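As you look at this complex, bear in mind that one protein chain is not there, while each of the others sits in place.
Chain nomenclature is as follows: A and B, assigned in order of appearance, with residue numbering initiated at 1 for each chain independently.
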Amino acid sequence: MVDLNYLKMSKPQKFAYNFGKFFKALPGRIGGGFVKLGRAIAGFFKAFGLSVADLFTTFKNGDWKTRLSYLIMGSGSMARGQWGRGLLFFLFQTVFNLYMVNFGMAYLSKLGTLGTVATEKVGRKTVYGDNSFLILLYGVLTLFFVLAFIYTWRVNIKQNKIAQQIEASGKKLKSTKEDLQSLMDSQFHKTLLALPTLGVFVFTILPIFFMILVAFTNFDYNHQPPAKLFTWVGFENFKQLLSSGSASYGDTFRQVLFWTLVWAFFATFLNYFLGMFVAIMINKKGIKLKKMWRTILVMTIAIPQFVSLLYVSKMFAADGLINTYLLKWGIIHEKIPFWTDPGWARFTIILINIWIGIPYLMLIATGILMNIPADLYESARIDGANAMQMYGKITLPYMLFVTGPYLLTSFTGNINNFNVIFLLSQGRPMGLAGNAGSTDLLITWLYRMTVSDTNYKIAAVIGIMVFVVLAVINLVVYNLIPSVKNEEDFQ
Amino acid sequence: MAEKNTLAAQPKLRSKKGHERRTNGTIYTVLTIMSIIWLVPFVFLVLQSFRSYKLEKGGMVDYLLPKHFSLDNYAFLFEGSNFFSWCGKAILVGLIVAAAATLLIHLCGKALDKREGEDKGARILMIGGSLLVAFAALVALTAALQGFALAGKAGTLLIALALFMLVGFLMAKVYLKQDSKLLRSIPGYVVEDKHEGAKKLCTLALEFLVLSIIIQHMLAPMTASQYVRWYINTLTIALFTAVLQTAIVLSVSYALSRLRFKGRKLIMNSVLVLGLFPGFLTMITLYFLLKQLGLTQANAVPGLILIYCASSGMGYYISKGFFDTIPKSLDESARIDGATRFQVFLKIIMPLAKPIVIYTVLMAFMAPWGDYVFASYVAFGDPKGYNVAVGLYNWVNTNDFQNYFTRFCAGGVLVAVPITALFLALQKYYVEGVTGGAVKG
Partner (left out) sequence: MASLKLEHVKKVYDKNVVAVHDFNLEIKDKEFIVFVGPSGCGKSTTLRMIAGLEDISDGTLTIGDRVVNDVEPKDRDIAMVFQNYALYPHITVYENMAFSLRLRKMSNEEVHRRVCQAAEILGITEYLARKPKNLSGGQRQRVAIGRAIVREPQVFLMDEPLSNLDAKLRNQMRAEIILLRKRIDTTFIYVTHDQTEAMTLGDRIVIMKDGYIQQVGTPQEVFETPRNLFVAGFIGSPQMNFLKAKLVKASDGYQAELYGIKVPLSEEKCAKLAKKGVGSQDVILGVRPEHTMLSFDGNANTIEGTLRVNEMMGSELHLHVDLADGTSVILRIPTLELTEAQRASLAYGSKLRFTFPEKVAQLFDPKSEESLLF
């Protein structure tokens, strides 16, 4: 049904209408979200219950091969002649058992306290006690391993059940050779994803999980293993970062967060519109040497940032080329404090970032501009639109629509844009509590906390806060921007 | 009536042209100013790299043009290294071998082509090559175990020889397939792309050149200055990362784009969530993990390769977007034709994915040149494990930077020139990648 009354409205009216509609729907949406979450949790427990029940029925209905597999993984498969699978299962269980007995159990049992025996000096000798760092790391690793084991054990039983069914129906089971062949065909995704998933698990998920846990400990320069122990402290670190007070970082955190958001906003949108503007200029009919202009601009992408940004940061230094030449020519009489005044430093960073960012946006905009169907413009010209109107009614909406998702990722990327800040100002000028500077982003602050201050607990909390900020922004935008959802409208 | 109209329209038309000219003029001015701003820092960088740190100052000065143009800074970078003579030798050896091999293979291909049982000849070549590889590997292994320097050299030489054979065989096979007698007997058969043959020979020559450099390196390693060492470190990291990361990214994106399996959505959502955590959060854990493996400080190079590649599967987005645009019916058709999914991947999708493969390689290759954070953390103060970014950053940010600034400029120029050239040469693919990625989000 077409809502003719809506179509009749003027632009502001439409905007007000949609705005109202969004807020009217908001409680329902949030409620809906909770209902969904609740359903998902309920579904999980239901699936879990079913799975446990299935374990019992499988055991009850299973033959001896299946039942033996409950104890010795893979034995059922081997007894059925599926040697390859069975051996793998068996091997996994053996490795797991050996690991747990020799290694895992000890660490797992200390995970609650993170170690109690402190390192001491007895005479001239150092007697090493517990190492909290290792306990936490290997504890987490062991926890993952246990979960993996339970999952594999479950798979092992499920496979027995299926194998039994297949045998009962009189069909043949897959041989080891067929299993291997299927890894190149119907199970090809396992082959492709095995290594990458393992890599992500060990080098991303495990460390992230570890650091989230560190946020709840007092791991810092005063508690450095192996010399000292550290232990669980609950939400103490979150309190320290978020609350105001002399010993807390609350004020700094708010300032840094504010600057991070301001920076991300300018870095994203300023570059976006300027880049688009440049692209339109270069692509205008009748402009010659298009390729040359583009290539010149693209130089800032091509040259490694540590060369270009380090050099430019020195150009803007107190005794750098810019200041000396401006003084020489008599344009200024005092050196401009590019890196020492907070306001100037922020301004300079945003300015230099334009230099780095425009070419990138120019390339993207060029690609999209070429994709706008020419007949849209022709039809607009026949309808009597001038250049500005065509830009406002066709180019801009099209660009915004197509690049909506890109803007989101770009905003996220700029919140985490370490290189530009670090290579230009290193966060200076300093002067905030918690060893932060006026141009520090959350991410550079996090870096300094880790590298120079070895204040790991606060670094971990900052990391979690970055995650929270990004998650909120992403969720809101995903729910608000239509083009993230329906990509087909303009096609 | 009609006449009046044309008269009235004419001045307007003329003014429209004038307007056009004025707009274009403005645009040209803006673009020229922008170009100057964009290029000036790089011109300065190059100029200052030629200022002698011996005769003038190595730090910041209040003038732009050096008073004496000299190569002092560049000479400093290579001080204590036999880099040039070494390279000269390697290239000479490479060129000779490449020329000889190219000729050999060309003749081989021709000869095999003339014979009836062409598969037989190829098979002999292959078996011979494989035997040689096996033998060489055995020699090399014994050498490594016994620690005989001489035997080691002989072994590496043999391996290299075997590699030559193998590559030669592969090329001969390709040569046969593309231009065999059988094909030419088809009426109406024309070689469509005449450059194809020349292109193949060029790639071949390049491969031999690289191989020769490897041999030269194995026989007589280069004595490196600090800068050369950093440069080689970075190059090694970049090359390995480019290959491994591309393999991983393509595997993941192919699996997520073309294959349907349980847990596919889960994987994509997890990657989305994991991507929201800042990367440096995990730095200390990674350092510790690498330390357990002995891959930090002086051994930072393999450690960094591991870090760059391990989680690279999470960057599947752009290439998945590309794969999504290849019609699914090609896969289906190939599967009905008798291909397994692996064969579909290898024989159908990969050849079609050339642009995105190049894009991925380019990105993976360029990233290590600019990485300071992980590189400095993993190398942890040991200059042997630095990459160029860490080394040069330290030059600029030491207390002594008044003396090292111009040397930094020279070092930066030597990094920037090849990377920029590579980037500009492959710009087309880069543009394709970023535009595709941006449009699909």
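One rule holds in what follows: a contact is a pair of C-beta atoms (placed from the backbone, for glycine too) under 8 Å apart; a residue touches a chain by one contact, two chains touch by 3 or more.
All values derive from a computational prediction rather than experimental measurement.
A.B. asks: Pick from B:Ala224, B:Ala238, B:Met314 or B:Ile348: which residue touches the chain that isn't shown?
C.D. replies: B:Ile348
A.B. asks: Which residue, B:Ala238, B:Ala334 or B:Val378, contacts the hidden chain when the whole complex is considered?
C.D. replies: B:Ala334
A.B. asks: Which chain B residues would touch the chain omitted from the figure, given the whole complex?
C.D. replies: Output for chain B: 119, 182-183, 186-192, 327, 329-330, 332-340, 343, 347-348, 351-352.
Quick note on the criterion: only the chains that are shown with their structure count from here on.
A.B. asks: Round to the nearest whole Å and give the separation of the Cα centres of chain A and chain B.
C.D. replies: Taking the average C-alpha coordinate of chain A and of chain B, the gap between them is 26 Å.
A.B. asks: Quick check on the complex: what are the chain A residues that touch chain B?
C.D. replies: Of all residues in chain A, those touching chain B are 133, 137, 181, 184-186, 188-189, 191-193, 195-197, 199-200, 202-208, 210-211, 278, 281-282, 284, 286-287, 293, 295-308, 310-312, 314-315, 317, 319-321, 324-325, 328, 355, 359-360, 363-364, 366-368, 371, 402-406, 408-409, 412, 416, 418-419, 422-423, 442-443, 446-447, 450-451, 456, 459-460, 463, 466-467, 470-471, 474, 484, 487.
A.B. asks: Mind pulling up the chain B residues that touch chain A in the complex?
C.D. replies: 20, 23-24, 27-28, 30-31, 34-35, 37-39, 41-42, 44-45, 60, 62-64, 248, 251-252, 254-255, 259, 261, 264, 267, 271, 273-274, 276-286, 288-289, 306-307, 309-314, 340-342, 345, 366, 369-370, 372-373, 377, 388-389, 392-393, 396, 405, 408-409, 412, 415-416, 419-420, 423-424, 427, 430-432, 434-435, 437-441
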